[in-house]
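For this view, one protein chain was removed and the others were kept in their places.
For chain A:
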Amino acid sequence: IHSSVLFSPPPTQSNITLCELNGELINPNESNMSFRNFDETDSFYYPDAKITVDSLKKSLGKNETAQLAFLEHSQTLKCRLQTAYNGHGIYGALNEINSSASSEALPMLFRSVCQNLLSALRWVGGMQLPMFPHLNLSDETSLIASISQNNDWIDSPIRFISWHCKANKFALALKDDTVKVYYHNNDLVPTLKHKLQRNVSDVQWKPFAASLLAVAAQTAVLIWTIDPCSLSSRPYSGSVQVLSFRNHSPVSSVAWNPHGYDQLFTSCVLSSAILVWNVGLKKPQVIQHISRCAGVTRLLFSPDGEKVLASTPSSSFRVFETSMWSNERWSQLSGRLQAACWNYDGRILLFSLLSDPRIYSLTFGNSKSSDQLTVDGSKHATVVIDLSSDEQGDQSNVIHSMIWDESGSRLAVMFDKHDFRSARIALFATSSNPVFSITLKGYIEGRNGCLPQLIAFKPNCSTGACLTICYSDGNITYVPLYFKRSQI
């Protein structure tokens, strides 16, 4: 077990880290003036994206309609109920009764009965048990924020970033519920907008396709087809496909089949079902109901596509094998799974827990040599690194997210916004041959007064890796990491 206490402390001088070269993180100073323009020359190869906070005006709220543009007039309760029933059925009518607008007009007892009826319907519909704390979060935005990989999902201008696995482009989900696609060699920025595209929690490009993008929104999954050769910045309405399933909202995570098949896996934070969609046929299939968890927060495929991690809001998670979808369960954790990442060959899973400063490792057997896939995970997780510090409070969360580059050589760890190291990103050098080892490379310094909100490694980097960091002011920076990649 390594402890960060043993490593050199983070630098006090706040300098932006330019890159990693010759095994060292380069910060510009008097002695290495030549590196000052390093990022400018290198950024030529990456899409140029800058999101200004002012430009992001929140679109119409969930309950706002075009009617609000006109003078307000009071509707009778009967009218409101009828409208709610026509629009959203019995759920809508009960929600309307329980809303504050109707609360004064109705007797207390009646409202209480309706409230209980609504809870009962939700319970029956979603097969949820009210014992899980995340279900008490009435507001769905705070529910999404609690499970997001973004450090400050609610206020951050950039809510999610997703690199395309081969082409040099990425998609950004923004605070105003739009998704923008940035190319490195094209100034055109397609903007994706849809009335169902609200509170985006996840965005994923389809592997082995240049134009298909899945967006996990609050009520549905949207599949956008963005023609890379199109000259239009607003794709037409026919280029989006909506996938929605009863009681499967808010969608917490989407994951494409890594082999590039037309299969999209989705999970919901309020439903225990994991769905797979045949996207072309728009046909859903429930793969598994994960009992005793009341929701699935994240689906994470191993790069070889043979295993899937399904994290839950409870103190347990599961790993499935993808041939018959049998699974193994890891339970009795100190908290829910906060961050996780797979090694390039799918044999090591690193994860961290909420309010736990340690990174754990799980190893899996090699089932490639046999015909039948198995999970074959180790019984107990091993602590590989401890990031605890004296300055850290007992109950506060430390690790918010972590990512592993596709060669398995670098691991980046982003700290929680309440941690004192929240302005920095820890970079580790890792190796799994012959045995797993992890060494702290250093801390990547960010921009002054800005906190990193999201991190992502750019795939398909031939010269090492490139860490992309999205900051709280809407800036995106690239930190190229030059090293010799191990042969995969």
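We take it that a residue touches a chain if its C-beta (ideal position, glycine included) is under 8 Å from a C-beta of that chain, and two chains touch if they have at least 3 such contacts; residues count from 1.
Just so we're on the same page, contacts and distances are computed from a predicted model.
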item: The complex's invisible chain, by UniProt name, from "U6 snRNA-associated Sm-like protein LSm2", "EARP and GARP complex-interacting protein 1", "serine C-palmitoyltransferase" or "Nucleoporin NDC1"; value: "Nucleoporin NDC1"
item: Option from A:L118, A:A209 or A:C450 whose C-beta touches the chain left out; value: A:A209
item: Sole contact to the chain not displayed, among A:V242, A:L373 or A:A429; value: A:L373
item: Contact residue for the chain not shown (choose from A:L77, A:A167, A:V189 or A:A429); value: A:A167
item: Absent-chain contact - pick from A:L25, A:V276, A:I348 or A:I399; value: A:V276
item: Touching residues on chain A - with respect to the absent chain; value: 127, 164, 166-167, 206-212, 228-229, 259-263, 273, 276-283, 285-289, 306, 322-326, 368-369, 371, 373
